[in-house]
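The complex appears here minus one protein chain, its other protein chains still in place.
For clarity, chains are labelled A, B and C in written order, and residue numbers in each chain start from 1.
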């Protein structure tokens, strides 16, 4: 059985590791928060006291961390991952980080004889719990094939975006587009309602016309139109505004570095930043409707 | 057989009337351009020399005109439609115009004993030719039921958006959202390509992720990704930038009148206006990618 | 003594007419609100019961109305101004309206043998009371010279912007720029304060650097930086947000009609519209700072 190390046991990492357990793997797990390690140990995982203990025997190392600096520190920091993992191990970073950082870390890893892919996910906490995440992978096709059986335990769809870093770039492009169409959908629904349309009827029309998009299919931002979505639960749960702000920040950084124009992306970034500033940071990102709506 | 008058024989009106002919109706047709009248007469339509001649015996009058002022003039002008049509006739305006104008005209028509619905379409010239337009209808449900057999000859989907004017409002909301997601999709694809992603692979990922939308399904703006779309034919054909500029102008007018916020809509309006200014007015609206792309 | 008719006695028109009285003129005054007519009659003006009575003997007619439709109705409506004024009279419209309407009205007036200029003002109610308004004039230079002695009683500066309608265009350009730099100044001050700068010190630096503009000189939007401005009086008084929304609407209309790009203008229009929507319509326009500020 493949020996897996799993590092980073937050809201996403914990259910992902739990799905590995359910599939019969016995991952060695580590996080800087001891409580999360204990929790998974009770479910059968092998607890590790630090990074070196976690990775030293692993065939595959999976990491799931909050941001670029944490990934950089984990892989390249003094006495960290690359110093202790076995040569030839396959490293899979599932964090959403800057493409430039992903490339920097992977270049170092490849240079030291590891295999590495970036494999950021979409699907949120719900998708992680149900094991239906989407993985967007950058890196060597052979490495992806080695990773596939393990990724398939945690997710449903796996896309190969291109070389190292391409997973991050594609994830960022997707989330920028998502922010734009969520905001646009909120504007369109609000405009209709302000002119006496019924939001349910209008949503149905848009969904079946050229305005159709993912948010109208499964994540309608207007309260009461769709059951079981954050908009119908006071925007609790879901994908936090502050996480969208982080991803849009990465998109703007990437756009600036590559001199790419992103007019709607830049305005969406500013709108989400303002929405967080107004106190909505810990609510679902479909709450951007409240920034549009008449008070 | 229901007697139909059809007024306005432009790029949209001509194939719509032709489909009525194919279905066995014999519409009386009129346009200020005599040539278009003759063309349809050759196919079996009854030519009329003016509005009053066209409408005087009609059970149903259909109009398809370029803009608000033309509709207002046709229905309310001296010696025009409302003065000559038979009391009780059903009036169907398929033009895309300001909701306020649609309400003004219909209120007058209803007051004079007519039935009236606004029924703007989506689907473009191609949809008109194939008889697969989508009708977005505002007005009384009974009037819509009377119109349904005739609309079904020219289109495939019929939505009831609400009271008089609601068809126009919903159409405008849809097209504003369409402009936003077309531009957002162009930004996302361009950002990916500028960072070494393959546009085909990225399109596939976005389409199957939360960035999915109508443009990625059937109208990809990146040249070469999809066959048979304007982007793969130098942006010829399709839905003209200048028509999108017109619809976005109506959206902004409606937003201002109802004090509705539309931050991305306002910026999209400005971007499409600028794109037209730069000489792209007669190209397909997916060419907004060229306004984003590095030169 | 030149016989003057003054039509439109709102917040601006009343003090303007009062300044004519102080200068020794005896204007015939009219408004649809009888109370305002009586008020000026008590100060010595000649009250008129309707438009025709007001204008029939006038050498010069001054109008000061809220919006395009009022001006159009006053001048071109049935039995209105152009039908009753003396041929050869000089017509001065001080309202801020669409340039297209100004041209339409003036063309009709000139065609009927009148002289006409558009002379919108800046300086607000305070400037009207003190007689220090700025007039931005469109029309024939000779007509402006005839108007100058009278305008000088109500204002301090008189600019000749060009032909008929040019006064309106220049006013609109100015107010669009004003909205942009007021918002930009609010953003810069807010950004500095959020990073521990003192707003007084920062205002002083900006005022004396390349960021310097009119708002920093006399109308600082940050509470407490400057005495006697709306920002230091809870944004009471001054130039209302709703009036700025109206002027920005005219700017967008003009930009669309002339296919001119106005990216920052379009966003400023949307921001002010949203600010009004959020309940700030009756406050001073420098309160846009509150739309920027962290809550």
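In this section, contacts are C-beta pairs under 8 Å (C-beta built on N, C-alpha and C of every residue); 3 or more make two chains touch, one makes a residue touch a chain.
Bear in mind the structure is a predicted one, so any value in this text is a computation, not a measurement.
Residue A:263 is the one among A:13, A:230 or A:263 that touches the chain missing from this view.
Screening C:76, C:110, C:125 or C:177 against the full complex identifies C:177 as the residue touching the chain left out.
Residue in contact with the omitted chain (choice from C:9, C:226 or C:255): C:255. By the touch criterion stated above, the residues of chain A touching the omitted chain are 245, 249, 252, 255-256, 259-263, 266-267, 269-271, 273-274, 276-277. Residues of chain B that touch the chain left out of view are 263, 267, 277-279, 294-295.
Remark: the residues of chain C touching the chain excluded from display are 99, 122, 134, 136, 157, 159-163, 165-166, 169-170, 172-178, 180-181, 183-185, 187-192, 194-198, 201-202, 204-206, 208-215, 217, 219, 251, 254-255, 258-265, 267-268, 271, 291-294.
Basically, only the chains that are shown with their structure count from here on.
Think of the whole protein's Cα atoms as having one middle point; the chain whose own Cα middle lies nearest to it is B. Centroids of chain B and chain C (each the mean of its C-alpha atoms) stand 39 Å apart. Contact with two or more other chains is made by residues 263, 267, 294 of chain A.
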